[in-house]
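Note that one protein chain of the assembly has been removed; the remaining protein chains are unaltered in position.
Letters A, B and C mark the chains in the order given here, with residues in each chain numbered from 1 onward.
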Amino acid sequence: MRRIVDTRGRMRTDFLASLAVLAIVAFLPAVMTSDYWRGVIVVSMYFALLAISWNLLAGYTGQFSLAPATFAMIGGYTTGLLAYHFGATAVLGIPAAIVVGGVIGLLLAAIVMRLRGPYLALTTLSFAEIIRVVIANSIDFTRGDLGLNVPSLFERRLTSYYVMLAVVAGIQAGVYWLLRGPGGLYLRAIRDDEVAAAGRGVDTVRWKTYAFALSAAIGGLAGALYAHFAQFVSPELGLVSQAGLVISMVVIGGLGSLGGPIVGAVLVYVTSELLREVGGYQLIVFAILVILFARFFRDGLWGLLRSGYERRFVTSDVRTVTAE
Amino acid sequence: MLKDLGRLFLTLGLFAAQNALAAEPIKVGVPIALSPPGAVSQGTQIKDALEVSAKLINDAGGVLGRPIVLIIEDDQGIPEKSRAAVEKLITLDQVVALVGGHQSSVVLAGIEVAHRYHIPYINTNAWADAIRQRNYQEVFNPSPYNSLPAIGLAAAVKALAAKRVVTLVENTDFGIGLGKGIGDQLAQTTVGIDYKYITLDRTAKDFLPALLPLKAAPPDVVIDVMLPPAAYLLINQLYEQGIAPSSKTWLFETATGDYPDFWKNVNDGGNLLVAFGPYHPQMVLSELGRKVAAAYKAKTGFDPNRLLFQASDSLFVLAEAIKNGKSTAPDAVIKALEALRWTGTRGEITFSEEKNDYRYHQWIDMPYVFYQYTAMNQPLADSRVIKDVGRPFDVSRLIRPK
Amino acid sequence: MTAVSYLAVEQLTVAFGGVRALDGVNLAVASGELVGLVGPNGSGKTTLVNVLSGYLRPDAGEARLEGRRIDGLDPTTLAHLGVLRTFQLTRVFPRMSVLENLLVAGCALGLTPGAAEPRALQLLEEISLLRLQNTDAGRLSGGQAKLLEFAACFMMSPRITLLDEPFAAIHPTMKEVMARFIRRRHAAGQTFLLISHDMPVVIELCPRTICLNAGGVIADGETRQVFSNPHVIEAYLGEAAA
Partner (left out) sequence: MLILDLLINGLIIGVFYALMAMGLSLIFGILKIVNFAHGEFYMVGAYAYTLAAVMLKVPPWLALPLAFFAGAIVGLVVERLLIRPLYAGYTSWGLKRDEYAVIVTFALSILLINLVDKFVGPYGIRGPPLVGNARVHVGPAIVSGHRLVASLVAIALVAGTMLLVRYSHWGRQIQAVAQNRLGASLAGTDPARVSGIVFALAGGLAAVAGALLANVFNPTPDVGLFPATKAYVIIVLGGMGSIAGAVVASLLLGVLESFGSVYISYEYRDTFGLIILMIVLLIRPQGLLGEHSREV
């Protein structure tokens, strides 16, 4: 039987579906015993966090930052340097990473507040490069390109696995909670038409700042967790190509959808590990995929699945607009 | 593309060998740089060398009747990637040991993983003393170490009675370590030398901004401590700016001169350059060394070079240790390696037990020379040996640039 | 006579490079008035609205609402002060549902989502878009979008509403809905400043009309008189001739 679904209803469905995806991931270890592949999933969860944080900023607020990976690098180095210089533990390092990430996010927000489209992209790109170049060249403080060894957080890989998974689920829930309230309306209004949003009384400056800070804080958290898992951070984390990877994940998964980032991250990262055996064609494949999706399936895999689902169970008037 | 096909056939070939010997193969992990920004030419030489050596071993019936299988992972010369690669080789492929490691920063990341999983790691070409200073029992170094050229260069500078020395180092553990090391050695051996080292970004393209000040005030000796491709750019730009080699300034070079693609990338700049060489064709090779050299020449068409010998030594000592310990278990292999006293490609290899600075698990008295190219596109064999194995640095054999 | 200075504009001047889009404009609107703002293209109508709604800073002069300076404030603040507007090129939130388009405006101006929804539905009823409440606004027709944008101004009853060409290029029936909506609000005491090219509509709707030309007020008064004013005719003829 068909039901009419409003946007909030659709959001709920998306959220539950994304939790279902995470639930599947939670059961994987039962069949997937190889430590290596479990490690792969952990890393893909790291990317899922970055994808979620970038989707919040670009997909829901329309702020097309090219610096998602940068905040992971910042987070990783925050906890890494605290350990390296002061022997601080993750208990201090991870919260610190979140805070530092958030604060630098505020800074970036202040810088780009008046910028749109290509200007925003260029500025965030420069921001990313500056941070990376500075970290990579402050050899005495950060060991530069050589990277930094970070103490491990959990001995057992399975522990890291479920902790990472739980964090993703938690963040996803938080983002859902934000988006279904008025905040979500404001962010999406800013994405659709910042000028009009201001005219309707939306405090665009305040909400853009929130979006940047929140997204950056999530990025910092992700980077810190990754650093402790990998037990190593290097400026590689902040390379433009890493940002490209995160963006690809979101675009393939579905820009501006709740589930897209997670699906995209897992899919892209796991596939790239599989393709690695075949000798590094993964980036070629993904680049082509991204172009095709951006060109023809603008709502990504998630969008395709959803329109399929709605075409089946839901009356047409809220169906995604890719059709046009 | 072809590279991959090659890799594919290689694996097939090894499976064949495996079936022939009808025994479970001994998996050896090889984390090396096969794509940029890594030192690809290093990675490729090491890859060829290891494949040649593995074939020699397997044709001779393998180890304990089991064939050696190389599992190669491209780490792009990036510490982060190497960490992941070593992790994969150990956890997924279950290799018994790792060989081939090169580029210090990369190896420093790799040995952490090897140490965590307690798997032997044989360092083929990472020079940084820092690697030895960790005192990890899993790590063995048949590779050159920074203190070796540092000592040699200090002696050379002294012999040249140079007053101002500038070292251009890449921003890696290898580069910075050697930059500092040379300074320490100079401080010990000679008095009143104006020494400094400048750190260059190995991914940079244009070094002129750093070089022009040297042009304004030419030092007596410039030492290049970078890896290709950056080293090639640097040498070219040094020459094109008339900084070195020049009538005023000697150009020394630590890790590039004997690369097969050296002359493809360096023109006039290479002429009259003085280089540090852990291997030189005029060195006497062991019988094994000659065999390896021949096989390598046959496979690649290249003349033998130091990386060939370092790489095959790494694999041979491992094979030897497994043979002696009659087991591939980490502890057995490590014990056997520590007890090892065996003639490799260029001389007898032993690993020091002394936990002191660069010495731990290091093949300390490895032979080396200094040589000078006396013409453009000169084959390494025709280059002129300035300091022979076990001899002092002979200034009288040098040709001064005009 | 405080009512007269409900909205007061004095010596307002805006220059783009050399061009003076507004050149010392003076005008006053009383509370509850529905004033037409006409004038040939480039006469400064939209520029005036942009200043009053905070999208443009005047280079000189001032604007007051109930005695309070409003020139130079930003759009958000002005919206909270009850100055709302529509745009000549309609601006809705295309990737949000029709309902959400209204909820944004309501919540942004302080309504709780709970309170905003019934209000929104009632407005949608009024502009007969209720049926489309869950459709993405981006799929509305031009006229529907204009109505939606217009309705969004009334989630909280505004102090003054600035309408920039609400009748431009929309279907006659839509025009009717829009006109009815305006009349009803005006009757309820709402204050409007209405830019339009559509003379008949202005004559029909607006008791009073102000005519701008070349950045200055050339006529201000009872609508029919304004349109019979020689300067106004000349201004329009000039435009026609050009």
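Here is the rule we use: a residue touches a chain if its C-beta (ideal position, glycine included) is under 8 Å from a C-beta of that chain, and two chains touch if they have at least 3 such contacts.
Just so we're clear, the structure is a prediction, and the values are computed from it rather than from any experiment.
Among the residues A:21, A:88 or A:115, only A:115 touches the chain that is left out of the figure.
Checked against the hidden chain, the listed residues B:59, B:194 or B:240 yield one contact partner: B:240. Checked against the hidden chain, the listed residues A:28, A:130 or A:274 yield one contact partner: A:130.
Contact with the undisplayed chain is limited, among B:41, B:185, B:345 or B:383, to B:41. Contact with the chain not shown here comes from a single listed residue; of A:90, A:230, A:255 or A:268, that residue is A:255.
Counting over the whole complex, chain A has residues 58, 62, 64, 66, 111, 114-119, 121-123, 125-127, 129-130, 133-134, 137-138, 192, 195, 240-241, 244, 247-248, 251, 255-256, 280-281, 283-284, 286-288, 290-291, 294-295, 298-299, 303, 320-322, 324 touching the chain that is not drawn.
Counting the whole complex, the residues of chain B in touch with the unshown chain are 1, 3, 34-37, 40-41, 198-199, 201, 204-206, 208-210, 212-213, 215-216, 228-229, 232-233, 236-237, 239-242, 261, 264-265, 267-269.
Basically, only the chains that are shown with their structure count from here on.
Think of each touching pair as a link: the shortest run of links from chain B to chain C has 2 of them.
Once the centre of each chain is set as its mean CA position, chain B and chain C turn out to be 76 Å apart.
Each chain gets one centre point, the mean of its Cα atoms, and the points for chain A and chain C are 41 Å apart. Shown for chain A are the residues that touch two or more other chains, of which there are none. Chain B makes touch with chain A in their complex at residues 3-4, 7, 35, 74, 78-81, 83-84, 87-88, 91-92, 105, 108-109, 112, 116, 171-173, 176, 199, 201-202. Within the complex, the chain A residues that touch chain B are 34-37, 39, 136-137, 139, 144-147, 149, 230-234, 236-237, 278-280.
Looking at the complex, you find that chain C touches chain A at residues 53, 55, 74-76, 79-80, 84-85, 87, 91-97, 99-100, 103-105, 107-109, 113, 132-136, 138-139, 149, 152.
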